[in-house]
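Structure record follows, encoded as structure tokens.
All protein chains but one are shown at their positions in the complex.
The chains carry the letters A, B, C and D, assigned in the order they are written, with residues numbered from 1 in each.
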Amino acid sequence: MSDLPILSLVVFSPLIGVLALVLVPRDNHRAMRWIALLAALASFGFSLALLGYNTGGAEFQYREDLSWIPAFGMRYTLGVDGLSVVLVLLTTVLSVVSIFYSWDPIRVRVKEYYAAMLLLMVGMLGVFVSLDLFLFYVFWEISLIPMYLIIGIWGGPRRIYATVKFVIYTLVGSLLMLVAILAVAIAHASAGHPFTFSYETLRGFGYADGLQALAFVAFFLAFAIKVPMWPFHTWLPDAHVEAPTAGSIILAGVLLKLGGYGFLRYSLPLLPDAAVSFAPIVIALAVIAVLYGAMVSMVQPDLKKLIAYSSVSHMGFVTLGAFVFNVQGLQGAIFQMISHGITTGALFLLVGVIYERTHDRAIAHMGGLNARMPQYAAIFGLFTFASIGLPGLSGFIGEFLVLLGAFQYSGWVAAATMLVVIMSAVYMLWMFQRIFFSVPSDWMRRWWPSLKDMSRNEWLALAPLIVLVVALGVFPGPVLDAISGPVDRIIEAIESSQGLTSFSLPW
Amino acid sequence: MGLQGYLLVSAILFGIGAFGFMARRNAILMLISIELMLNAVNLSLVAFNAYGPPGSPAGAIFALLVMAVAAAEATVGLALVIAIIRTRKTAEVDQYADLKE
Amino acid sequence: MMVCFGTLAGMYALLGAPIVAAAQVLIYLGAISVLILFAIMLTQAGDANLPRPFHPQVWVAGLVALIIVGLIGYAVTQTDWHAAVAVTAISVETIATALFTDYALPFEILSLLLLVAIIGAIYLARRPEDDEGAN
Amino acid sequence: MQLIDLAPLLPELILVFLVLAIITVDLFLPRNGKWILTALTVSGLVLVGAACIPVWGVNDRIFEGFYVVDDLSVFFKAATVVIGILAALFAPSYLAQRRMPLGEFNTILIFSLIGMFVLASSADLITLFIGLELMVMPAYLMTAFHKTDRYSNEGGLKYFLLGSFASAILLFGISWTYGLTGSTRIEGMGALAHAAGPAGILAIGLLTVGATFKAAAVPFHFWTPDAYQGAPTPITGFLSVGPKLGAFALLVRLFAEGLGPMSADWYAVMAILAVATMTGGNIVALTQTNVKRMLAYSSIAHTGYILAGLAAFAHAVDPDIRAQGIESILFYVLGYGVMNMAAFAVVGMLQRDPRRFGGLGGFAGLAGRAPWLAAGMAILLLSLTGIPPTVGFFAKLYVLIATVDAGVAWLAVAIALNAALAAFYYLRVIVYMYMRDPEDQPAPIDRSPVGIAALAISVVAVLALGLFPEPVLAFLQASVASLF
Partner (left out) sequence: MSTELLIALIPALPLAGFLFAVLAGSRLDRVPSHGHDDHGDSHADDHGGHAGHGGDGHDSGETDDSAFRAVPSEEEQALSSPHAGHADDLANSNGADGVIPADMNDGLGQAGHVVEGGPRPSYRSWWVPTALVGIAWAFSMVVFANVVFGGHVYHVSVYEWIVSGDFQIEIAFLVDGLTAALLLVVSTVGLLVHVYSIGYMDGDRGLWRFFAYLNLFMFSMLLLILGDNFLMLYVGWEAVGLCSYALIGFWYKKPSAAGAAKKAFVVNRVGDFGFGLGIMMIWTMLGTLNFEEVFAGIGGLDPTAVTVIALLLFAGAVGKSAQFPLHVWLPDAMEGPTPVSALIHAATMVNAGVYMVARANPIFAESPVAMWVVAGIGVFTAIFAAAIALTQNDIKKVLAYSTVSQLAYMFFALGIGAWVAAIFHLVSHGFFKGLLFMGSGSIIHGASGEQDMRFMGGLRDRMTWTYRTMVVGALALAGIPLFAGFFSKDEILAESFNRGYYLFYAVGVIVAFMTAFYTFRMIFMTFHGAWRGPRDAWHHVHESAPTMVWPLIILAVPTALAGLLLGIPPEGGFIHTWLEEVFHTAEEAGAGILSGSIAAGEHHGFELFGIGGLLLVIGASVGVAGIWLAYRWYVLDPEAPGRFVVRMPFGLGPGMYAASLNKYYVDDLYGLVWARGGVLVGNALWWFDAKVVDGAVNGAGWVAQRFGGLLRRAQTGRVENYGLGMAAGLALVLIAYLVMRP
């Protein structure tokens, strides 16, 4: 088994699915769905092999290394550490869920849809397993276009505005990141080393301060837009509102994680000095994001928009945790990514459930649903509380660890961030109350006879998320174990750094 | 009138050509302006050749070749003008503004 | 125009390049001018009312042209050209020899240029309805 | 002059014979047999391409130093052949439908290719200039090729007038160069540096303007949109690529080879021109609702990116990094050639009515009507945007590497921002293709097998070169090495 290129199989089995899809006749939707599901399941199956990850070693495992473009030292290098492993698993699980969930809602241009979903998988998985900066960038960009199509073709009424904004915004960041990647690789090469984009080689190199600062800003912009960080977040509500359900699941569940992953994998270990020096400003932005997202969530009239803004808030925790530079903060950030992926993914799925039935998401239109769809209400409640950060569910661990990390950085930062504990309860519960409690609104009554509780397929799609959200809340150990090695490495890199010494930043 | 004199003449000629190109409305007159500019070039080429190191006829030959090129240009240009007049019935370039923003 | 071309021919002769002068007379005074006159007559046949010769932008154009001439003139006057004092005359013979030995290649390429110009001009100037027959 | 001397000229000679053959054969072909011309042209060009192989590695100067057959020129020639073949494949169907003669088209096309060959191999300013004229003269003709069409005429005339104007400027610069250095050799141009006085620098200025005009740099780009829009669409594809290739051959010969030693003098102007060009092209392209015109502006923007490669060359000191600048130009030109020609070809396939110049509406709902065509176009557009894994991405990457490596990272940042800006209008076409419903009476789609096949080849090439550029890179680096 050890010779099997597991990571390549994980990343590219969806691509095989795409090729198979091409051969299917245009009207055979059933076959397409099965092919897509099987391809995703295959990828998921292969990713299960990563559970054999040796948590003791901080080094990259399951490595694959092939020469790709030797002229510039670009290599096809794959490998995972614990951070990648958990994110890869999250991706495969959520992809399977969203492809499965798309069964009923997607009825037009099915072939393109599943092809886009599978390609998206390739891109996202590739990002998580690449150990070559160039390869990473390629996958990073590849993940962009399918999402562009998914929102743009199968999305809501303002889909085009939303999707164009999403792409342009993301591209601005990522292209600057590309320049930074090149700058870093070239700086390394001009010190007399062979030209390489290898992450492991570039990681330990001491870059000049000026380069670090500029490259950090470029990397930061790319990741901050993706995360998204205040004030670069405005694409997110639009994209979420317009995206089809499965698109929202992936967008919130995985795509945002690319940003967080970028911080942890690249910003910190690659440019530790700049990271240390820029940390205060990043932390300030993160705290703003956390609070601001929560405040704005509170007044959203649209269910998806509310959850989207809550994502801004939750992902603020990720950034905050990443930049307080201690074990708890970093582990919390990673855990929060996983947890947010599951929780928010599930919430978007649940919004999709009601949207399928009523074609509406306006909170003001709903009410009293608990009477008609008690199972739905119960599951929605579960994820609402997971999102609030109730102990015993996965959301708590991440948030608490991040806060704990933040507290070590500064009690005031932790206190300010902690305010969101109150706010999230306000906006989530208020939403929950308005949807499920009280008596049905006039509007809801129109749909009342046709409202059915969750179908078998919807249950099946949600089941893994339900299991995960509870299991991770109760037994976070395996995930925390897996990420402890990588986190230690990041800390090492940071601790050996003095910050930018040749000039001081104004804070 | 040394080299610089010739060159100044050439420069003025060039300027007149450029001015004509910018200011005339008739396509054929613009073509003539371009010929004028090419002549300015030729003048400078021959002048350089004459005042340059002896023995090399490069400038003069270049001038000859430029003349031929000018002839070819004139041919093509006139053909184009004829073709456009067929569809537009005018040779005034400011009437040719279908292609614009 | 004719005057201008003619004057230039004189200058070429003064500069010791009689062959160039001759070519100038032949090509410009002979061929091109005639061609252009011909074209003008052809194109302006139906145009009774003579339009304004210049564009409204003529003043700006003049200014820009002046700037360019000024810049070039400045460069001409400010530069030490290392020029010989006397004019070196070039014999026709030298030129002829060079043209068919050293400069054979440009010469050949030039022939191709003329060829394509002719082909293109014929194609464009031919009446569209004639194309049917030609093909 | 021995016959043996002509061996390095084999590709050029084949081209000349090819053009003669076409003229001749055309006379004898029945009207329904014109496809033979295409076949003849393409097979001839393939032969030319094959003839480039023995010339590789010759690195010789012939014709008393007027003509150089180095690997750089061979690369340009090979790229030219590729573009020529694509042009010959994309055009016939379009031309035939509009009753334009294929014989003349192929003839003029090949003349233009010869011009590009000469340009690429010039070692002397005289050859250079004549080659340039030989390249652009057919280009003027091709623009006006649809002679009954008022747009085509107008575009052709504008192109011609402005082009000749620029030629005169360039020529003036050349003449001063000659005057100051006493020679017309490109390799001798470096002596301009010794010019006592402003004349030397002014000569460079004149050369810059003349050469960048041909490449359509801002502010010498005015001819581009009009000429491109006016020309028959597949020809526009060629125009946006072929003469551009030639123009960059010109720029490389003049500035890299000739003026390379004094690159510090022209670096700043070139860099400013690059930024102005990419930005100007992009922001005007943003406002376009016509795909053909949008692609025209976008080609201006791409010129800007390529000029950045030249600026990188100029700024760098280390010969390896300088070489990188030139390599990036070559790669970009090649990759851009393939993708842009194919993109124009798709535009051409979509509009039968010449009055409807590729408005965005024609693309609406294309994904439903012709999924493969739409998919191909989407890939081309992504490539133009610079999204991996396409050749467009790698080309941009190469330029970025060159600029960053040369220490002009600000230029790289400008490119990155511009690329993001450009995404907006490229992706808008995808929006129309995939996210809008078709018009009530959509334009019929030209599905000529030759064109489709060429398109398929281009798309595959775009992807293949994007994923595995290595073979081309090796070729490229070797050819640039001949310059230094």
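General remarks:
FYI, a residue touches a chain if its C-beta (ideal position, glycine included) is under 8 Å from a C-beta of that chain, and two chains touch if they have at least 3 such contacts.
Just so it is clear, the model here is predicted, and its values are computed rather than measured.
Across the entire complex, contacts from the unshown chain go to A, B, C, D.
Only one of the listed residues, A:Asn370, A:Ser387 or A:Ser497, touches the absent chain: A:Asn370.
The residue from D:Pro138, D:Gly280 or D:Gly386 that touches the chain not shown here is D:Gly280. Looking at A:Tyr169, A:Phe223 or A:Tyr266, the residue that reaches the missing chain in the full complex is A:Tyr169. Remark: the omitted chain is touched by one listed residue; of D:Leu20, D:Ala196 or D:Ala268 this is D:Ala268. Although one chain is not displayed, its contacts with subunit A can still be listed: residues 165, 168-169, 230-231, 233-235, 292, 295-300, 326-328, 331-332, 363-364, 367-368, 370-372, 374, 381, 385, 390-392, 396-397, 400-401, 403-404, 407-408, 411, 414-415, 418-419, 421-422, 425-426, 429-430, 432-434, 436-441, 445, 448-449, 474-477, 480-481, 484, 487. In the full complex, subunit B makes contact with the omitted chain through residues 18, 21-25, 30, 93-94, 96-101.
Contact between subunit C and the unshown chain involves residues 55, 57, 60-61, 64-65, 67-68, 71, 75.
To be clear about the criterion, only the chains that are shown with their structure count from here on.
More C-beta pairs touch across one of B-D and B-C than the other; that pair is B-C.
Per-chain CA centroids place subunit B at a distance of 5 Å from subunit C. We define each chain's centre as the mean of its Cα atoms; on that basis subunit A and subunit C are separated by 67 Å. Separating the centre of subunit A from that of subunit B, both taken as means of CA atoms, is a distance of 64 Å. Looking at subunit B, one finds that residues 7, 14, 18, 31, 47, 52-53, 58, 61, 65, 69, 72-73, 76, 80-81, 83, 86 touch two or more other chains.
Multi-chain contact residues, meaning those touching two or more other chains, do not occur anywhere in subunit A.
Contacts from subunit B toward subunit C in the complex involve residues 2-4, 6-9, 11-16, 18-19, 22-26, 28-29, 31-32, 35-36, 39, 42-43, 46-47, 49-55, 57-58, 60-61, 63-65, 67-76, 78-83, 85-86, 89-92, 94. Residues of subunit A touching subunit D in their complex: 68-72, 109, 112, 137-138, 141-142, 144-145, 148-149, 152-153, 159-160, 163-164, 167-168, 171-172, 175-176, 178-179, 182-183, 186, 190, 214. Within the complex formed with subunit B, the residues of subunit C that make contact are 1, 4-5, 8, 11-12, 15-17, 19-20, 23-24, 27-28, 31-32, 35-36, 39-40, 42-44, 46-47, 51-55, 57-58, 61-62, 64-66, 68-69, 72-73, 76-77, 81, 83-85, 87-90, 94-95, 98-99, 103, 106-107, 110, 113-114, 116-118, 120-125, 127-128.
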